[in-house]
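The following block contains the structure, expressed as structure tokens.
One chain of protein is taken out of this complex; the other chains stay put.
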Amino acid sequence: MLRFDFLEARNLRHAIALLQRHGNDSRVVAGSTDFLVRWRQGFWRPAAVVNLKGIASLGRISFSPRNGLRLGALATVQSVESNAHIRRRYQALATGATSFAGVQVRNLATIGGNVCNASPAGDTLPALLAFDAQCTIAGPQGTRTLPLTEFFLGPGRTALEQGEVLTQLTLPAPMPRTGSLYIKHSPRGAMDIATVGVASVVTLEEDGRTCRDARIALGAVGPTPFRATEAENLLRGRTLTPGLLGQAAQAAEAAAKPIDDVRGSAGYRRAMVEALTTRTLQHALQMASGRAVTFEEQRRLAVQTAF
Amino acid sequence: MNKQPLAITVNGHERQIFVAPYYSLLDTLRDELRLTGTKKGCDEGDCGACTVILDGKPVTSCLVLAMSAQGSDVTTVEGLATPDALHPVQQAFIERGGLQCGYCTPGLIMAAVGLLQDNPRPSAEEVKFAIGGNLCRCTGYTKVVEAILLAADRMASQC
Partner (left out) sequence: MATFKVLEQNNPRVDAWEKVTGRATYAGDVYLPGMLMCKTLGSSRSHARIVSIDTSRAQALPGVRAVITGVDFPEIRFGSGALKDRYIMARDKVYYIGEPVAAVAAEDEITAEEALALIDVQYEDLEPVVDPLTALRAGSPSVHPDLESYEGYGFTIEGGNICTLLDADRGDVEQAFQDADHVFEDTFRSQGINQGFLEPMACVANVEANGRLTVWASTQGPYQVRAQLASVLDMPLSNIKVIPMELGGGFGAKLRLAFEAFPSLLSMKTGSPVKLINNREEVFTQNGPRHPVTNYLKTGVNKDGTIVSREAYTIFDVGAYLGAGPNSGIGHGLGAYDIPNFRLRSYAAYTNKVYVGSYRASGVADMTFAVESHMDMIAHNLGMDPLDFRLKNAIKEGDTAVNGSRVPRNGLFECLAAVKERLGLPRELPEGHGVGIALCEWRSGTGPSTASISVNEDGTVSLLTGSVDISGSDTSLASIAAESLGIAMDQVIVARRDTDLAPFTGPSGGSRIVYSQGKAVELAAEDARNKLLALAADRLGVPQDALACADGSVYVQDNPPQSLTLGQLAAMSVTSRSGPIVGNASLSTLPYAPVFSAQAAEVQVDRDTGQVKLTRYVQCQDVGVAINPMAVEGQLEGGAVQGIGRALTEDMQFDPETGAVRNPSFASYLMPLALDLPELETLLVRVPSEDGPFGARAVAEPPGFGPPAAIANAIYDAVGVRIRELPLSGERVLAALRGEGNDVAYIGDELQELKRAEGLAV
């Protein structure tokens, strides 16, 4: 049966109740950008969809130095891209969002949908990982939180249990002297799935030279997006020289486990991990050292892959 | 799965219709309301031909479930011109040769209208970014970008 029923969730409790009532035959929809495509392609065939879009409270974005960034799961990718706090403090997330599809899709797609869809190539995911995002999940048993690193289980597979809904992502406030960038490698400047995506976050000590913290996350080079922890460890507490960045990039490359597909061979993807890790680290470092980079420049860096 | 009631404002008219729960906004506009100006090029979000303005924002209507647009406000290409005058974007597309086969044109025009609402004075780069979700196989985009910049100029000097 191709047809499905449309169920409007009035609030979170109602959504969970509907999901419980319809069980495995039902599926949550938010922006429905993944859903409708996969339904038409025959991959997903639910008997009913539970629409979350009407739950306005799930779409908020707020920032405070104490609580960090709170992203409601229904916040659209466009609202993430244009949020002033995110542009200022979480550049890699803003660039991830701006490199995403085209404006018409960004106006529909939600950040929660990007996370729950768990594509290895999801463009907001490396930045969310690199900023240590925590997931808030509501379900029949109440609410739980989970680090995003534990959320992804495989392509399209997540830690969500039957009847659960992702409600919020929380990102700690970055420390001072932090810079970050996401670069998406794809043949086209828009409307393209990442061949490789890399997000790097760099925080400097007060001396402006020593690395206090570095976080690197890779997309499209494994069954899930993931953190390149060995590469990060090479950088922490060290002075960031070009040579060291290069070593970290090689460590990231070594951590990548890409596959061959229509977008590129595994070997090419590995080479891209090295190139893009170096580049994202270089730019993140410059931004951490206080160099102002306008959002337009960041976008050019993020989507034009190299230029 | 019976059709369900949908209240939606389209091009300024409040409509009460019944649609199948699995229908997209695009199919609803075309099949139910016979507003066939909005085109289907892929039904996968990849071409932008189905772009409409939904609650103030350009979206690909093939990716919107009609029922999720309950109570929304939609503008399609048919809703731009008044009986006396074309919308400046439409006029500029004609004058600058921004169309050939015309199949992508309604979507490009709606993407442009969406851009100019938010950013009345875009640069050429911003225009290209705003139509980054629209495929056109005929024009090579040069004249499309020129047309949108011309419309922006005219609209900005009007107010």
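Points to keep in mind about this one:
First chain written, first letter: the chains are A and B, and each begins at residue 1.
Convention: a residue touches a chain if its C-beta (ideal position, glycine included) is under 8 Å from a C-beta of that chain, and two chains touch if they have at least 3 such contacts.
Computed from a predicted structure; not experimentally measured.
Taking every chain of the complex into account, the chain not shown here touches A, B. Checked against the full complex, the one of A:Ala17, A:Leu244, A:Ala271 or A:Val293 touching the unshown chain is A:Ala271.
Taking the complete complex into account, B:Cys136 is the one of B:Ile53, B:Met67, B:Cys136 or B:Leu150 that touches the chain left out. Remark: the residues of chain B touching the chain excluded from display are 20, 22, 30-31, 34-47, 49, 76-78, 80-81, 86, 90-91, 93-97, 99-106, 109, 127-129, 131-145. If you put the missing chain back, the residues of chain A touching it would be 1-3, 40, 185, 187-193, 262-265, 268, 271-272, 275-276, 278-279, 303-307.
As a working rule, only the chains that are shown with their structure count from here on.
Taken in their complex, chain A has these residues touching chain B: 2-6, 8, 29, 31-33, 36-37, 39-40, 49, 51, 53-54, 78, 101-105, 107-108, 189-191, 296, 299. Listing the residues of chain B that touch chain A in their complex gives 1, 4, 20-22, 24, 43-46, 48, 51, 54, 57-60, 62-65, 67-68, 70, 111, 114-115, 125, 129-130, 132-135.
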